[in-house]
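Missing here: one protein chain of the complex. Every other protein chain is in place.
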Amino acid sequence: MATMHERPFDLLNKALGQQVLIRLKNGDDIRGKIMSFDVHMNLVIEGAEELDEGGGVKAKLGTILLRGGNILFVSPV
Amino acid sequence: MATMHERPFDLLNKALGQQVLIRLKNGDDIRGKIMSFDVHMNLVIEGAEELDEGGGVKAKLGTILLRGGNILFVSPV
Amino acid sequence: MATMHERPFDLLNKALGQQVLIRLKNGDDIRGKIMSFDVHMNLVIEGAEELDEGGGVKAKLGTILLRGGNILFVSPV
Amino acid sequence: MATMHERPFDLLNKALGQQVLIRLKNGDDIRGKIMSFDVHMNLVIEGAEELDEGGGVKAKLGTILLRGGNILFVSPV
Amino acid sequence: MATMHERPFDLLNKALGQQVLIRLKNGDDIRGKIMSFDVHMNLVIEGAEELDEGGGVKAKLGTILLRGGNILFVSPV
Amino acid sequence: MATMHERPFDLLNKALGQQVLIRLKNGDDIRGKIMSFDVHMNLVIEGAEELDEGGGVKAKLGTILLRGGNILFVSPV
Partner (left out) sequence: MATMHERPFDLLNKALGQQVLIRLKNGDDIRGKIMSFDVHMNLVIEGAEELDEGGGVKAKLGTILLRGGNILFVSPV
């Protein structure tokens, strides 16, 4: 059911500890568990995987600190 | 009838819970229900769909937090 | 007759409710009625139309909230 | 004779009401009468003309509000 | 085991003195020991190596001060 | 002899009224007399000349107000 979020970043807060898909500005997709975030949308992603066009795993990145400025969108999966 | 909005972001406020089309700087179009926004134009979009050139659904994205800096325009549909 | 404007944004204030042409950084032209603006040059445009190179209507966009950062110039028409 | 300007923006102040050539970051040239400016180098240009490579008039733009961030340089003509 | 970090930059703090992999926005990879960082994600990397596509060492860079704005992600290795 | 400057902008201050070469981010070179500058590195250049690859004069620009954000480096000549 649709719930009206109060602030966009509430989505990140609710997603903590869960899998998210991150679409980057350069078109790449990264998937992993979101462990923390800050006001710049910098994210720590655990078990991060770089995906290929078909959604398969292209590379395992481990734990990464991703700069928010590179993000197009974040989506809980 | 044309109503003089007081502030551009009033358009987002009125559109909460409704379908919008978002044209990105990279030319892509995303459609979905706007659930929240902030002063950076970061948006939470529910039932987000990536559209192809003809307006058909290219991919279902679910709920996304879209960074405002990637947006060209937002339009209620 | 040439009138010395006090501030560039006075042009937007005078144009409220009137047709403007907006040239975007990506080269696209959008035309419509300007309904509101803010200090970032974010604009609400009513009856927005995307124009082709010859000035004809390529697509009707309806009411849009255009992010100011994408704008090259705005011109009353 | 060379006069030491105190601040770069003094050049704009002195040029008010006069013709200037504006070279944009995208390489385009615009010429017209500068009517106002602000701290972001946003300019209102009256009788603005887009010039072609040879300096001829490619298009008449009328009065425009040009976003400062697009400017490479401004030169009184 | 997954530990919930309080702030994304805690990852950098924990990684001080250890090897990290840095993916740049331009696609290049740099590996080395992180010695310091600041709020802009500027990093001092000791024994920095530029990697080729296969992960081999393309060039030895020594100690570098890397501007944070160029970073896509940082990952402890 | 090498003198330790206290602040990078001291170089601009010392160069006032003298010829400088300016390399732009887009690769173009401009040469002329620096008349003023501000904290954004906006410069007024008198007798500005656009140079071709070989260092010859490609175009005479007169007096220009150059936006600092376009600059790669400035060098006294």
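For clarity, chains are labelled A, B, C, D, E and F in written order, and residue numbers in each chain start from 1.
What we mean here is this: contacts are C-beta pairs under 8 Å (C-beta built on N, C-alpha and C of every residue); 3 or more make two chains touch, one makes a residue touch a chain.
None of the values given here were measured: they were computed from a predicted structure.
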In the full complex, displayed partners of the excluded chain: E, F
Candidate in contact with the missing chain, chosen from E:21, E:43 or E:72: E:43
Chain F, residues in touch with the chain not shown (by the definition above): 2-12, 25, 41, 68-69, 71-77
Absent chain, residues of chain E that touch it: 16-17, 24, 26, 33, 35-38, 42-44, 46, 48, 61-67, 69-70
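Quick note on the criterion: only the chains that are shown with their structure count from here on.
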Rounded Å distance, chain A centre to chain E centre (Cα mean): 19
Euclidean distance of C-alpha centroids - chain D vs chain E, Å: 43
Per-residue multi-chain contacts in chain F, two or more chains: none
Category of the chain touch graph - line, ring, star, complete, other: line
Which chain pairs touch, all of them: A-B, A-E, B-C, C-D, D-F
